[in-house]
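For this depiction, one protein chain was excluded, whereas all remaining protein chains were kept in their positions.
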Amino acid sequence: MTSYFSNLPIIAILTPFLGAFLTALLGERKKLLIIEKCIPIATTFTSLTSLIFLIKPVLINKYIVTYWMGNWKPESQWAIGIGLEVDAFSLFIGLIIAAACFLSAVYSFRYMEEDNGLDKYYVLFQLLSASMIGFVLTGDVFNMYVMLEIMTFAAIALTSFRNHIYKSVEAGFKYIVIGSLGSSFILLGTALLYSQLHTLNIAQMAALLHGNYTPVSILALAFMLTGYAVKAFLVPCHTWPVDAHMAAPSSISMLLSGIMSKTGVYALVRILYMIYQSTGRPEMEFLIIFWGAVTMLVGITMAVVQTDFKRLLAFSSVSQIGYIMAGFGVGLSVNKGVAVVGTMGGLFHMLNHAAFKSLLFLCAGAVLHQTGTTDLNKLGGLSKKMPYTTAFFIIGTLSISGIPPFNGFVSKWLIYQATFEAGYAPVTIIALIASVLTLASLVKVIQSVFFGQLREEHKDVKEVPLTMRIPMMILSAICIFVGVFPHIVSKYLIEPAAFSIYNIGSYIDVMFGKGYAVKMFKETVSIPSMNYTLAGYWNPASWLILFVILLIALILFFSFGYKTTNSKVVDDLINTRYETFTGGEKESYNHLGENDMFWGMRQDFGRYFKFIKNAHSGVVNDYVLWVVTTCALVTIYLFTLM
Amino acid sequence: MKFPYIKEAVGNIFKNPVTEKYPFKKVELPEGFRGKIEFDETKCIGCGICIKVCAASAITKTVETTREGRKICMEFNMGSCTFCSFCSDFCPKSAIHLSNEYSMIKTADENNMIVKGSFINILPPKPQTAAAKAGEKKE
Amino acid sequence: MEVLKTLLQQMFYVLIFPGFLFCFIFGLFLSGIDRKMVARMQRRIGPPITQSFYDFFKLVGKDHIIPRKASKKAFLLAPVFGLISIVIISLFIPIFGFTFQESTADIIVILYLITIPALSLVFGGSSSGSAYASIGISREMVTMLSYELPLVMILLSIGKKAGAAINGNVTFSLADIGKYQSLYGIIISKWALIPAAIAFLLIIPAEVGTVPFDAAEAETEICEGPLVEYSGLYLGIYKLTQAVKMFIMGSLFLALFFGGSGFSNIFLNIILMIIGVIITIVISVSFVRSILGRLKVEQTLKFFWTVPTALSAISLILVYLKY
Partner (left out) sequence: MLDKIIEKSRIKSPWIYHVNAGSCNGCDIELIALLGPRFDVERFGVKLTGTPKHADIVFVTGPVTAQTKDRMLRVISQVPDPKVIVSLGSCPMSCNVFKGSYSVVGPLDKWVPVDVSIGGCPPKPEAMIDGLIKALDILKEKRGVK
């Protein structure tokens, strides 16, 4: 497919790299700062548009765009060069990444103005966005590893960007240790695969690996799984992102938790579905669903007891990744109808999670930008001073906890139905409890940050400047749009992506010419039908109409129906009529701190919470020990069952 | 996990309620109920023992000398009475009696809190001194 | 023309029959009956049946004070959202086979729409800025957490039971459950699901927020919890939402366990549903309210995660084993 759009992916990857180089050239001159701020916006915008141009061929006409670096075409059906391969699934994730990077660039235009050394920030930012897009679009395993390394080190440098704060340097150190451990596992896995299959091209690997699993390739799978589990915050190796997001500037922690976890999940799905074709293997399905369920539970139970705003959001994004993994776990099941629902659920939740998690982190950034602290005990009553941020945060909360008109509802429900139909009822129940706990933890945040009593030192807090509000506006608009019209999103975005995940045959044929896959697989690869007899989307559009009709009716009825007489009584400050009722006492400062919210529940599950709390000891060697034990466990599991 | 009163609760549905329909059916009070004070001004001699003995000092006595004698007016403020009935016990002439009247409501327009009673106390003529008596006999 | 007809029909459904007006009247009527029954169980005369109407209209007449510390918009909008979503649920619940809002999966929609009124209470309370309200919120969240688990297991077990017969797989639509019950007899007759029915009856008082589980709105301890700063019209809306919630849970219980096609005539069905709802509410809410005292929040959580969860787990396992 060498028409105009075959070199669009390379444009999407290279422009931010060039931008990074350019900003580095400009250096730290004061008067050039404005240009340095606009370059990342421009580069991320170009990569976003180039990916948008790819939508028509890839998503709608179902082509798979390939691009051989340096035009090194495969010799007699054997890949030599590095190939970029963009199918619907990678484009779907690429679009999310590019859009998020663009919004984060716009957000950090005003968000980073107090910090110095901004040119370094923008260089790293562009490196990060370019490598993420590159990671998603490549069709070559080693190229994925290279992009992964760039992404990890850019993220590490950005986490400890504010190096005058101790906790960001400590988070950076923790991230570099565990991140590089994960990358070394991935490198080990890639090397083993390469030694086994003598090729680095994913399509070729998929073709060669079909059916014949040698012990070496199983070991490689174990290493790859653990490595990418570190990148995708799965439970035993989820400890580094929590500190990294707390310390990183919010525009970066939005990318870290909202988007980078998606790249890890993308790689896991690519390996499991494409390279190892383990769809239909019950033991693989059990491993992934179990891992997802554990991530869900541990992530959210740690989030409920947090006292820091961004740390809480980080833990809740860990638990949301658990949902996505559970969805993709069901995607591996034997019964094709249920598998499709699972994959659709996982994909949809990836999109939704990117949307509402970035929104929540941007609101956290806004609060941090205005008040300088994200400690829940020191904040309160900001809704009067920052009404927009409060409204956006409430939209984010409602969509993350899956309340109907918002986007979380559709994807979570797909996952519930998938896990239940796949026979894993306990996982469905854990999923529902986790979503109620998510709601509880975020209501705790709303109560202690936005409502409640305004503190004196925040008296002069103003609303966030417009350039920071626009990204939030766009993200909440996405949340509402996706929530109200899930059919459209599902038809144009999710179904092609799910189709392409299962469509291994054409993924290979496009790279090595027609019939190669059939020759290798000895039978055509069956692609499950996409028209899943889902329990049917409830059409939220009608729900919305009802909602609007009733709202208008109620407002009309009560505003004209009866005019309350003396609501015009002027509220002068000494008039005690408008004070809140505190048993007649004078209104002393009574802000319910965040830790009193769920003390009741903490009492009941005291042992569990104590165990979890000191399991997260904060000592790096514990975390490293966990990552290594997970690798051991996965290897043992795979060898016994594969 | 013990659930008390299940049988009673179910049983009560079929029994008729014990509520006394007060405003529509008068209540009969036990005898000796200490209600509002009734002051029999004829018996009262204005000795003021009740004032001394009243803890809430609800009783006030006002005296005015009029032509035919001293007009003594005893006022019982039911608003500040504690209904201990000390006054009726100590009253030598048992002029004070606490009746069965329990409903004492004071609103802006009607106020039945004050129980008043007044009588004229004609002083016995002073015993004239022997001379005044003698003088009187002479005329 | 067709669009207009459906729009008008939709308006009728929303505003008149199962929608706002019917919920308004029947909800308040139901809460009047509930107060009367509780009084009669304590051998006192109790308020007239129309007491809740008087309460609501008195509150409409009173003027509302908005405290200085409250954030005004959230404070005023929260009750309206709660009322709207609870009224919209009534569209999803079929009355003996006659469904209004044709949608193929309404159990999970109902499950989530039921959380919105509790959420509106939480947002209203937290935006009122009073200390009592924040304590009330944390109790409300814990209560919501506690009854969500058994409720989900009950719905899953019924979905599995009905689904296995109807389309071989789990169903999440009340219409299918209704069809199943009209074919194979009402679900309560299937002994595998009787524990689930008992568990559902235990959940109704927690969902509605009446005495044994109303630690969130305890008048004595935290002065009506989140509602402490509300007065006048907005308090009336909250009381109306609570009354309508009682009606919703009753009719949901009927639709889930006594569904099937009732009489042919729609009006007889409605009357049958009304009687059924009254009986369910009297048993599960009034009776329990008149004999039990208020539980602490941890006791509520401990209770709900042991007794109803065990009951619904039994019926889930039994349904799994194809009983």
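Note that the chains are named A, B and C in the order they appear, and that numbering of residues resets to 1 at the start of each chain.
Criterion: a residue touches a chain if its C-beta (ideal position, glycine included) is under 8 Å from a C-beta of that chain, and two chains touch if they have at least 3 such contacts.
Remember, predicted model here, so these are calculated numbers, not experimental data.
Across the entire complex, contacts from the unshown chain go to A, B, C.
Among B:Val10, B:Ile45 or B:Met104, the one in contact with the hidden chain is B:Met104.
In the full complex, subunit C touches the hidden chain at residues 35, 39, 42-48, 51, 53-58, 60-65, 132, 218-220, 222-224, 227-232, 235.
On the side of subunit B, the interface with the absent chain consists of residues 17-20, 22-23, 27, 36, 55-58, 77-83, 102-108, 113, using the contact rule stated above. Residues touching the missing chain, restricted to subunit A, are 561-562, 565-566, 575-577, 579, 581, 583-586 (touch as defined at the top).
Just so it is clear, only the chains that are shown with their structure count from here on.
Taking the mean of C-alpha positions as each chain's centre, the chain lying farthest from the centre of subunit B is A. The geometric centre of subunit A is 35 Å away from that of subunit C, both derived from CA atoms. Note: centroid distance subunit A to subunit B, computed from Cα atoms, is 84 Å.
Looking at subunit A, one finds that none of its residues touch two or more other chains.
On the side of subunit A, the complex with subunit C involves touching residues 337, 381, 383-384, 387, 390, 394, 398, 402-404, 409, 413, 416-417, 420-421, 425, 428-429, 432-433, 436-437, 439-440, 443-444, 446-447, 450-453, 533-539, 542-543, 545-547, 549-551, 553-555, 558, 561-562, 564-567, 571, 573, 577-583, 587, 590, 592, 596-601, 603-604. Contacts from subunit B toward subunit C in the complex involve residues 3-6, 9-10, 12-13, 15, 17-19, 21.
Listed in rising order, the residues of subunit C touching subunit B in the complex are 37, 39-46, 287, 290-292.
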